[in-house]
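Quick notes on the structure that follows.
Excluded from the complex is one protein chain; the other protein chains are retained at their positions.
Naming follows writing order (A and B), and every chain is counted from residue 1.
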Amino acid sequence: MVDLESEHIKTPDNSRFGFLPVPGSSKGKAEKRLIFREVLFRRTLSLSAIVIIVLLICMFLTLVVSSMPSIKALGLKFIYGQTWDPVSDVFGALPFLVGTLITSALAIAISTPFALAIGLFLGEFYSKNWFSSFIQNAVELLAGIPSVIFGFWGIFILVPIVRSIEMKIGVLPYGVGILTASLVLSIMIIPFSASLIRLVITMVPVNLKEAAYALGATRFEVIRYIIIPYIRSGLTAGVLLALGRALGETMAVTMLIGNTQVIPKSIFQTGDTMASVIANQFTEATGKIYFSALIETGLLLFVITTIINIIGINIIKRFES
Amino acid sequence: MESTILRTENFNAYFGTSHVLKDVNIAIERNNIIAIMGPSGCGKSTFIRSINRMHELTENATTKGNIFLDGNNIYEMNPTFLRRKIGMVFQTPNPFNTMSIYQNVIAGYTLNGYKLSKADKDVTVEESLVKAALWNEVKDNLHKKGTFLSGGQQQRLCIARSLAMKPEILLLDEPTSALDPISTSKIEELLLSLKDSYTIIIVTHNMQQAGRISDFTAFFYLGELTEWNETKIIFTNPKNIQTQNYITGRFG
Partner (left out) sequence: MKDPLRFRETRNTAFRIIVIFFTLVSIIPLIAVLVYIFRQGISVINWHFLTSLPKPVGEIGGGILNAIIGSTIIIVLATLIAVPLGVTAGIYFSENSRNKGNRSARSGVNIVSYFRELRKSWVYRAAHLGVDVLQGVPSIVIGILIYLWLVKPFGRFSALSGSVALAFMMLPSIIKSTEETLKLVPHAVKEAALALGVPYYKTILRVIIPAGMSGILNGILLGIARVSGETAPLLFTAFGNPFFSFSIFKPIASLPLIIFNYAISPYEDWHKLAWGASFILVSTVLILNILTKLVLKKWKVQY
């Protein structure tokens, strides 16, 4: 605590400058302490920012360095090779790339209409009554359910359903597979997409909408001709960010995709994603190249999700301004 | 103790490359009320914010020239310590919303780590609220948060908060422009009553206000101090054409 001499409040009139540092006296001490604390504070703040930068750089470098053995041994074959064989040290990640992309794309396709509906519901139709806060809370709750629980539920509820559908259609009734994983994935990203869409919908300027209403437009027409075009870039960003989220989703997908390292030929077949192959095989990976190949898979996943997320965030930033 | 409490010497202020105050030379005597006037953008707020070195807290704000507080160059002091001797009241009342009225008044001490006994604190709070003409209205509610106070009362709370530090100078930046006429006149009365113990510098847009309460008026135009004289002289016989135009309302 700073305490300056003679700063007691009951000072006689002519020494009201009790706070004023008298030149030459212990003013120096109090002021030095103050300056020290100010500088310390500012430096700590800057340090925290630098820590973050260093952290991110180290993260990237670690992944690259640990992937080196695999990069050296496999080169580009890692990306287009279809065989994943730990026994003979041949690792081609194409099945996982395909699996990841298909499940994510399918999840986005299934979830977007629902997310759009929720976004419109909360942002446009019923933004301020008890019904909408109920829906709002429900969506937030949905977002809060852990991935592993979705996977668990999926195994016992969804898989039998899919299995019976598959039997009716006449394909091999695995139950698990691309379709099941995509379904659960889509449920999981709905809240995320919905809140993004709602955000951009509320950013549409009120006077644009009012002008349309004043001309006699119905709500549907305002949505179709005013709101949707206005938020188009925001919607793109929303899709991208949801995609980024879906790509990295691990647990539910691992539990429901069937875990076979081949490129699936239909959505009723089993497959694997980059995240799920890491989750399943990482702790069993003996062998230097095997281990490094899994890390390289992680690196690939990291790079892809980062690029997609950064693009999405930049679009939103541009949309906001 | 000399009678000149504040003196500026070729003082200039900048925002980046924009030259906002040009070679201001002014000497202010103790225990007066000084009105700072001029059209928008003439630099009056910048001027008083330079007195307690708040100006330099803005990005790209710089100064040239000196200001002397009671003979001491303020640029040779630590700005934090300087600000404890100068009180400032802003255009919109800004009491601390997380603190009670009592804590607000004594905030200058508690936030700065001065240890006062409870008795001393009580005395300071009461004295300051009395001087700010707010004591009777809040004395039963000292430990409540000030959110129930009206705009005028909040502004008087801010004045009490500044007075508690026993400053030599009280700076007010358009303190009543956001208030209704009754609150405004209460505050003007209050400032007149404070004249004997403090030197008051008030920026105002309101000419009638300057005429009502100030002893001296400084008139700024485009960053220059174009006229500086006793208020009654300025209002009846302005020397400068811009002053005259402003007073007669040719521009605002």
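Just so it is clear, a residue touches a chain if its C-beta (ideal position, glycine included) is under 8 Å from a C-beta of that chain, and two chains touch if they have at least 3 such contacts.
All values reported here derive from a predicted model rather than from experimental measurement.
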item: Contact set of the excluded chain (shown chains only); value: A, B
item: Of A:Ala105, A:Ala138, A:Met167 or A:Ala211, the one touching the omitted chain in the full complex; value: A:Ala138
item: Touch with the omitted chain, as defined above, among B:Met54, B:Ile101, B:Ala160 or B:Leu190; value: B:Met54
item: Option from A:Phe78, A:Phe121, A:Tyr230 or A:Phe319 whose C-beta touches the chain left out; value: A:Phe121
item: For subunit A, the residues touching the chain missing from this view; value: 19, 34, 37-38, 40-42, 44-46, 48-53, 55-56, 59, 62-63, 66, 113-118, 120-121, 125, 135, 138-142, 144-153, 155-157, 187, 190, 194, 218-221, 223, 244-245, 247-251, 255, 275, 278-279, 282-283, 294-295, 298, 301-302, 305-306, 308-310, 313
item: Where the unshown chain meets subunit B, residue by residue; value: 14, 16-17, 52, 54-64, 75, 80-85, 87-88, 90, 92, 94-98, 107-108, 111-113, 147, 158, 161-162, 165
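Just so we're on the same page, only the chains that are shown with their structure count from here on.
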item: Chain centre separation (subunit A, subunit B; CA means) in Å; value: 50
item: Footprint of subunit A on subunit B - complex, ascending; value: 1, 70, 72, 77-78, 80-81, 84-85, 112-116, 120, 123-124, 165-166, 168
item: Partner subunit B, residues of subunit A touching it in the complex; value: 1-4, 7-11, 14, 16-21, 31, 34-35
